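Written out below as structure tokens is the structure these notes cover.
All protein chains of the complex are present and in place, except for one that has been dropped.
Labels run A and B following the written order; every chain starts at residue 1.
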Amino acid sequence: MILTVENLKKSFDGFVAVNGVSFSIEKGELCSIIGPNGAGKTTVFNLITGYLPLDEGRVIFNGVDITHMRAYQICRLGMRRSFQRTNIFPRLTVFENVQAALLAYRGKSFNFFTPVETLFREETEAILGRVGLQDHSNAMSGSLSYGFQKQLELGIALASEPDVLLLDEPTAGMSTEETSATIELIGRIAHEKGLTLLFTEHDMEVVFSISERILVLHQGQMITEGSPDEVRTNPDVQKVYLGEAR
Amino acid sequence: MSKQDWFLIPIFLILCLVPLSGSRFYVFLATDILIFALFAVSLNLLLGYTGLVSFGHAAYFGIGAYACALLMRKASIVFPVSFVAAGLFGALAALIIGFFCVRLTKIYFAMLTLAFSQIVWAAAFKWNSLTGGDTGFIGVPFPQYLDSKTRYYYFTLAVVVVCLFIIRKVVNSPFGRILTTIRENSERTEFIGINVKFFQLVAFIISGFFSALAGALFGIFNHSVFPDFLFWPASAEVLIMTILGGMYSFFGPVVGAAVVLFLRMQITSYTQYWPLILGMILAVLLFFFPGGIVGFLQNRLTLLRGNR
Partner (left out) sequence: MTLPDPSFLVIQCLNGLTYAMFLFLIASGLSLIFGVLGILNFAHGSLYMLGAYFTHQLVSLFVDTPGQFWWAVIFGSLAVAAIGVIIERFFLRPLYVREELNQLLFTYALVLIFSDFARIIWGTDQFSVSRPAILKGAVDILGQYFPKYNIVIILLGPCIAFLFWFILLHTRWGRMIRAAALDREMLGSLGVNVSRLFTVVFFVGAWMAGLGGALVSPVSAIVPGMDVEVIVNAFIVVVIGGLGSFWGTFLGALIVGQVYALGILVFPRLSLVFIYVLMALVLIIRPWGLLGRPLQKR
């Protein structure tokens, strides 16, 4: 197991957002978390990656207890994430965005006197090529289209060659074409790199087409998990998504 | 030095020639500008590069000024040692104060830097036996070998040029690049595996060191040190210089310091209402040139190039 989550709990001002979620993920798996709005998907991500402190529970990553580690420490162990709203460095160029991630990952960030523009040029260009941004390398990233910004985010996450990648709604706000292109890209990269991928997604077509396993959250609790076919036919899941039919 | 920096050479030559004008006034003004240029660039390492608004930077300037003057006069330590020690005192103060400040964000960060600088100010103000209290610490001489305005000017020029060169190196290094990512989006920076608080603290210390060197230069230039150096309006003043000049360019704060000090020198000879004029300039600038003077010029330059 590369990632094991045990009994996660988190509440905000008395509102229980996540209530005892447990699951494990194997190396190389492609998993998704689904659930209606407010089910606690993003909060689970925030708890795993150290963005929020958790109230109860344990997170084990690659055999290391990361429950109380800070976000940057968890990152250094090889877990990366993207955010639901785009999360880039808007007044830096596309190139600089990815390069910064490389600097951090390769341990070159605490260097005061090497001119930064000489470092990791080819590596950065290679990553930009992989996420389809090779022609925008000198553009101000904040002025890119939404789809390109999402691709850049993926590039930032990939720069550090993570073992596990957590993607929060990677296609949110995208058009149908952008969505399928992005999903194709993610799937391809995951296979090439042997990545373990955990993502949340609202587009059910996407979820069922690429996930190997699906976890279903509802009101902060996990109601079921299984292969796409198992989940599709599960009566509880149908209840959650279609409402009480009776 | 890259191609874009060709303009630095004539400026440096002009600065070298200032004392040949024979005007004591210009030598005085140029020394003043150089010192505050260094102070403003040090502040801008936090403000423009790291995105941290320090509202108490006069503390490090003042600590540098007092440390250098006190070490020379009270401990009879030779000037070069006192001078470097002053910078280290500033860095130490920045380490202690910054340790607490970087835990906070935005307005809370600004408020805590203000609170600490006021503590330092109140201490300097009340600690008569050490600092001379509100009458100030008077009678700091030029060191023997720098005992004329012109010599001191050249010394200041050399120190400031070297310091700016080092700071420029730092902002163009990987460390400097990471600082800009913190400014842009500190949360994201944490998630590329950077200990953001630690980087902010290191930037704070570097900034404190160079601010204190500027203060040490100023104390001797002024032959005395007053608690006013540390009072919060002094922090506001250097902030104004930085933003007026342009916080998103390396030399913006230098331009800001030069413009503010030059205008102050000119205007105070006509009227006592300099703050009124400064307030109006600042207001107009904030409205019409949000990128500061240098930001405005850079925009113009890009437009011109684009039209060709």
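Simple rule for what comes next: contacts are C-beta pairs under 8 Å (C-beta built on N, C-alpha and C of every residue); 3 or more make two chains touch, one makes a residue touch a chain.
Just so you know, these numbers come straight off a predicted model, no measurement behind them.
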With the full complex in mind, choose from B:42, B:82 or B:118 the residue touching the hidden chain. B:118
Quick one: say which of B:240, B:259 or B:294 touches the chain that got left out. B:240
Of A:51, A:83 or A:148, which one is in contact with the hidden chain? A:51
In the complete complex, the non-displayed chain touches which residues of chain B? 53, 100, 103-104, 106-108, 111-112, 114-116, 118-119, 122-123, 125-126, 232-233, 236, 239-240, 243, 273, 275-276, 278-280, 282-283, 286-287, 290
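The criterion applied here is as follows: only the chains that are shown with their structure count from here on.
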List of chain B residues in touch with chain A within their complex: 169-170, 172-178, 180-181, 184-185, 187-196, 199
Please name which positions on chain A make contact with chain B in the complex. 49, 51, 70-73, 75-76, 80-81, 83, 87-92, 96, 99-101, 103-105, 108-117, 119, 156, 159-160
